[in-house]
Structure formats: C-alpha cells, structure tokens
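Here the complex is missing one protein chain, while the rest keep their positions.
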Amino acid sequence: MALEITGSGKNPLRVETPVMPAAGTLGFGDRYKSLVDLGKLGALVTNPVTVEPWRPAAGPRLVPLDAGILVHTGLPNPGLKSVIRKYRRRWATLGIPVILHLAGSTVPRLREAVRLLDEVDEIDALELGLDDGIGARAATQLVAEAAKSEKPLLARLPFYECESLALPVAEAGADALVMTSAPRGTARDAESGKLVSGRVYGPLLKPMILRLVGRLRRELPGEVPIIGCGGIHNPQDARDYIEAGAVAVQVDAATWAQPRVLERIARDLGGWIATRQGDALLDEWNPDMGQTEALRRRASQSGPSRG
Amino acid sequence: MALEITGSGKNPLRVETPVMPAAGTLGFGDRYKSLVDLGKLGALVTNPVTVEPWRPAAGPRLVPLDAGILVHTGLPNPGLKSVIRKYRRRWATLGIPVILHLAGSTVPRLREAVRLLDEVDEIDALELGLDDGIGARAATQLVAEAAKSEKPLLARLPFYECESLALPVAEAGADALVMTSAPRGTARDAESGKLVSGRVYGPLLKPMILRLVGRLRRELPGEVPIIGCGGIHNPQDARDYIEAGAVAVQVDAATWAQPRVLERIARDLGGWIATRQGDALLDEWNPDMGQTEALRRRASQSGPSRG
Amino acid sequence: MNESRAYIERIRRVSRGQQRLELAVEPSLAAILPGQALLVRRIEKDYDEACWHPYLRELWHPVESRAGKILSVERDARASYAPGQLLSVLGPVGQPFRFHPKLRNMLLIAHDAAPAPLLLMLPALLARGVSVTLVLMASARAYDASHLPEELEIVLAEDDLSWQDMVMTWGWADQAFVLTRQAGADEALSQIMSLARERLHEIPANFLFAVAQRPMPCGVGACHVCMLQLRGAQKLQCLDGPAFDMTAMRLP
Partner (left out) sequence: MNESRAYIERIRRVSRGQQRLELAVEPSLAAILPGQALLVRRIEKDYDEACWHPYLRELWHPVESRAGKILSVERDARASYAPGQLLSVLGPVGQPFRFHPKLRNMLLIAHDAAPAPLLLMLPALLARGVSVTLVLMASARAYDASHLPEELEIVLAEDDLSWQDMVMTWGWADQAFVLTRQAGADEALSQIMSLARERLHEIPANFLFAVAQRPMPCGVGACHVCMLQLRGAQKLQCLDGPAFDMTAMRLP
C-alpha cells in the first residue's frame, strides 16, 4: 500500500512507509547496514552532495549541548560525479527509493547536476537544500532550475525563512517541501574555548517545527506535500507531524544516538498509515496504537486550542 | 559600579548587575520574596501588562516537553491602571530599577499607556513586547509611539522576526533591544490529546538566540544595546551572551525550575563585569572565574570559527 | 514557602499500586497541613546544574507527618526512586483545607485520580471521630486502598458516578472534597455537581470543594499558568488553592 509523497506533476515518488533519514545523517546507503534494515525505511535521503568536491570544515565540528548537539561538518563530499560512480550499484540493491540531496549550488551548477542526475536510473528523486539567509528570489531561481529534472523535486527549506519561502518555492516547481533543515546556532566548545557556528539538533526543535508545518499546511495549496523534519525521537513525535499535515517525516540526529529508533519509527508509521488509509478499526498490531488513535480522534473533534 | 544598559538618548537605565528576569517569569515584585533576594538582581521586569484587563486563556496552559516546556497563559492581568495602583508602593521599596512590560497594544492604547506611565516615578523604564508575525511597519509605529515616553524604552523582539525587525525598531527609537521572546510552538497535551499552541522554553534556545545576538551585534550600529534572553540556565550561559555582545541578559523559565539559579547568575555576572570593567587581574572571588576569563581571552584571540 | 533540601530516607510499597516515600525534611515542612503539597526536583548535587531536566517539578502529596522531621508522600508504585536521593523542595504550596467547624461527616471523592491529595487529613479527622467516606470514581476505582485506615469507608462508584446509599452519603455530609485529574476536570466536576444538586436541591457555600490539579511551573504565583477563572474573580491554584468552592466556579 504505497503512499505518494510528491505532488502530481511528474512520476510521483512512492514510499511504503512515510519515514526517511534526514540528509547528512545516514550516509549514502553504505553505512548503518548492520544497524538498520534499510529496506524497512520509506526512502534513503543521501548525505549532501555538491557538484564540486568539498573538504571538511576546519576547527571544532561538534559541541555537545544541554539536550542537543551543534554540528558543523562543512558537508565534505567528493563531488556529484564521484558519488554517482561510487554508490549507484549499491543504490540499485537497496529496494527503496533513493533521494539525492544536492547542496550549495548556483544555477549553472544545478543545470549541470540535473543533466547528470537525469541519466541515473538508480536515483528516484532530488532534494535541493536551500541555505539559510537565501532570499526568495535566489531560492526560486534554484528551484526552477532543479525542477527541470525529470525526477520529482523535494526542496528543503531553512528554518528561519521557512514561512516566507514555502509558497514561492512551491510555485517555482518543488513537488514537496521539507520543513526544515536544522536551525543555525552558536555554542562554546568547552575544550578549546572557541565559539562554534553550526546546526543545532535536539528535541526542542519539534514543537517549533511542528507549529510551522501546521500553519503552512493550512496556508499552502493542498496539492503541495509537506515532509516534516526536526527533533523526532520516537513514533509519537513522527505521528504528531503526520497529524499536523505532513505526508512523511525525516528523522535526524536521533539515529546517531540510537540507530534502532529510526527503524522502529519507520515500522510503526508504516503500519499506522496503512491502518488509517484502509479505514480499518483499531487493532492490536502495535501496542501504542489504540491510545494514539483515540488521541487523534479526540484531537480532530476538538481541534487545536488556539487559531 | 553601575552599568548603563540603554542607549544615550534619555536618562540611561543603570543596573548593578546585568541580570534580570524575563517578563512573565517573576510577577510584579510581590512574589518570590522568600526565594530570591530581589535586591541582588539588576532590575525587575514585570509580568506583561495590557492597557485593558485580560483574562487567562482557556484550555491547557502548559505542556511538558523533552528538555523544555510549552506555556500559553493568555497573559492575564488586571490592566495597566490597576497594576500601577496595586504595585507602585512595593516597587518603591525594591531598591532596583523597575521595567514595566507592556504587551498587546495599538497606537492609541500605547499613547494612553505612556501618558499614565510617565506619571509613575516608581517605574524606571518600559519594555514593549512585540508580537510574533508583526510586520516591520506595525512594529515601528508602536515603537515610535512608546518612544515618546520620558522613560527609556526596551523593545522585546519576537524570535522568528528578530533579524528583520532589529534595525527598524532601533531606528524607530528603542533604547535597547531584547532578543528575543520565546518562540511559538505546538505540542500535544498528553492528558487531553489536544494540540496546544504556546511559547517554547528550554536550553536549546540558547545556541539559536546566541547566534542572533552575535550576528546582530556585528550588524547593528554600536550605540544600540542588546539584551540577550533565551535558555539561560547557569552563569556560563549568561556570560556567553555578554561575550557575544549583549550588555545584559534576562533569565526565563529556569527561575521556575530552580529559583536560586536567578540570584546566583545575578551575583556571578555582577562580579564578573565589575572585574572586566576595572580591567582587574583574574582573582579568586569566584571559583568559576579564572577559567572563564581564560576562555574569554582565548576566544577573543581566535574569534568564532566561522563568519 | 521556601526552597530547602530533603532526601528520601525510606521507601515502602504500601499496596498494589502505591508506594510511600519517607522524606527527611526541614522542621518547617513537617508542619505542613492537609491541602498543602510540595514541588520537588530530584537533584544530584547541592547545586542544581541541569534544572531543565525535567523542567517541571513534581507535585508530591504528604500523607503523614512524623517526629517533626519526616514526611511520607504517596506515589505511584511504577515510578522508581532510590533511598538517599537528594531533593530540592519548594513548599508548602497552597492553602490548608478549611474544615467545617462542626464537621461530623466528610465525603471525599476521587474521580480519575489517585486520592493522595486527600489523605493527609485522615489521621486528624479520624482521631476526632469524624466519619469519612471515600468514593472512588472512573479509573480511580482501580486504586488499591487496602493500606488506608480501617475506619475509612471506601465506596466504588458505578459508571454513571452513582453509588449505593448515595442519597444518604450526600445528605449526611457536612462537607465534600472532589479531586479530579486536570484533563476533563470541568466536565467531571460539572457532572458531580449535578448529581449533588439532584440530592440536595441547593448547594450551600463552603460545602462542596473541588481540589484542583493543574501543573504548577513556579508554585509562587508568578507565572500565572495555574490561574482559574472563577465567577467574577481570578484565583491562583498555587496561592489560593488547591480547594475551590464549586459554587463559585464557572462549570460547563
């Protein structure tokens, strides 16, 4: 019972369960083999890839935070051509759709990337990462260029500009919106005493991004699917995103802390969605099930407590 | 050794330690007497007051989060006149400056509020709360109106619009910018199953708002002081804000969890700032001191690791 | 109201679902009165470093006070505690219950909530010869009361919240305290209010009290999270509560 998670323009992207890793957390399908049954995920979102090779960032890359971490890797990768060459055979064996995350680009580079990617059957969709601070104009130009690909296009919106970019990016041709990349922050590295800039991960992202997803689901045209991403640590977190209007979710840093959480969420949501789609009665396949369904029903009767 | 924490236009607001409660956390100076020595704080920021009385919000007001809480009180208060009548005598006895937080206003209401407030000697400054989603135009109109007061004006910026509002609000006449109010979020109340909208508090706010303070300190004209607010739970958190360019900080929900934390931060920063201002040598008055000074020096030699 | 340190001295499983923790507390806290409670954080060191985990203090209900320095609290048996655990305690929180001066018969109702907040009154009332009836409703019917004093009459209500001899119980009672969970409290209270009205025609003031259980972030009246809108007045559960006269409440 496959779920369509991209809009209707192109061949829609279909997943068996609406759960996938966030770009940058799971590698290219070659890691985590012994820890996560990748075939049980809805899709693989690759680590970010740039057209040219990028080197790792200098200085501290990680600061442990109270209830979170701050990460700045510099997105090291050997460049798009090498990545395709190196991993396409592996992708063919995964049994789930592969979504290639493209980062840090310009219009001419994107044009080149789309040309390359459209030749690679092992890639099912593109996810374009939009950088923080990007204006609506630059964002729509990039998205319009990437949308020329034959493959469905997901656009990952930056946290702070999510509300202002959502509609223009959808109108520029994104087949789904990923909300959001992890917000940028600054923290002091206790070892070196340095202030480090990077992306912030932690459970407190969830209430903030869940609100964005709920608001934008109400404001955006119904045909633009939203994929929720931020602070998901257990099946209930993921269900909350779906109930707020997301078609699917991406799990981020929780996978590092506890790899089995990702697969568990994927299995849980897969069954839950199947049951909801088939309009089946509550059943006993999952111990958490009855209660959440009850919550959902109560919630849908009463709605959120404020506008 | 008093510190000036508002710009030079009016009588500047002077504090003995750059630490105060965030609006809404400590009441009107009548609560917490037995738990916090209010005289050891830099100032009292009152709970939010509106010109007309406001009633408490209906429905769940609080959702415990993983490493945080979501709060929605509806800012109940008996209205500005009653608040002044009820608390002015108490304020006169506190021995620290009183900053009245004005919330939820329109230009005509603010005019009325300023007229009332300018007659109250027991109030030393105004803090104007700007609501989330307010545009730059509405914000500058409100700020310009409030700036007509004889008292120094602090403007508290909403989290999501902090970057876009900071400059216009400063230019409209704010004598200091408070960054930021707690971000809005949505969470499910486990008891009722309802989704609740409110403000999110937790330690993960700190790296996000610290970054905003650092960026805006570099971008804004030097004469506009910034007061950092968000996720401060210990003296080091507060020092990090000062080192990122804030003149002072506000402590939010940590006070509820552990009231003695607020006073401890106030005492710590008071001594630290005094030592820095006097250009004194590292000394032993505080056990954390030497290390932080060393960190600060190392950090100021090397600067943040990016941008 | 003060913040003090305490520790868990002893843990006893008292019934199927309940355990009692004996806390070594400051003498001022041992003088706590029925109705008042403690806001508690478990801490590791004397200085509370990670005061965000969890943010909210737990509300602990003393059920017995001993030797001027030991307080017993009753907690769900599924929660796990260790003897020696250091605690940061804010308290006492709230106003003592105000009992009817000529109290002979007390009616206690626990709806969907374990009755711990009502138990501290038992030793004194029973010693004074007051007859006390505790009615357990909804999920509270699963509460194992085998450890409670024998003189206490325990009644399990039906699904419709009625019970045998209900007319008599309501009629005899000089005062009633109704405890509910936060969620759905208004509906439950309103249902119990109509049951009472059916039996009593008119409900006098100072007779029927709701015992509120909202979460309390600050406990001292500063945050306004626990505010209740009564008829014509706003009250704070942490300062004015936990008991509110139901005739003054705006129920659905």
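Per-chain numbering from 1; labels A, B and C assigned in written order.
Note that in this section a residue touches a chain if its C-beta (ideal position, glycine included) is under 8 Å from a C-beta of that chain, and two chains touch if they have at least 3 such contacts.
All values derive from a computational prediction rather than experimental measurement.
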- [ ] May I ask you to name the displayed chains that the omitted chain touches in the full complex?
- [x] A, B
Task: Option from A:128, A:224, A:238 or A:253 whose C-beta touches the chain left out - done: A:253
Task: Residue in contact with the excluded chain [from B:66, B:124, B:145 or B:189] - done: B:66
Task: Of A:47, A:181, A:197 or A:250, the residue in touch with the unshown chain - done: A:47
Open item on the list: One chain isn't shown here. Among A:3, A:20 or A:69, which residue touches it?
Closed with: A:69
Open item on the list: Using the touch definition from the top, which of A:7, A:24, A:152 or A:245 touches the missing chain?
Closed with: A:24
Task: Interface residues of chain B (partner: the chain not displayed) - done: 66-67
- [ ] Touching the hidden chain in the full complex, which residues of chain A are there? Just list them.
- [x] 24-27, 30-32, 34-35, 47, 55-56, 60-62, 64-65, 67-69, 71, 73, 75-76, 189, 191-192, 201-203, 233-234, 253-261, 264
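Everything below uses one rule, namely that only the chains that are shown with their structure count from here on.
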Task: Chain whose averaged C-alpha position falls nearest the assembly-wide average - done: B
Task: Inter-chain centre distance, chain A versus chain C - centres from mean C-alpha coordinates, in Å - done: 46
Open item on the list: Centroid from C-alpha atoms only, then distance chain B to chain C, rounded to Å. What do you get?
Closed with: 36
- [ ] Provide the list of chain A residues touching at least two other chains, using ranges where the numbers run on.
- [x] 66-67
Task: Touching two or more other chains - residue numbers and ranges from chain C - done: 50, 52-53
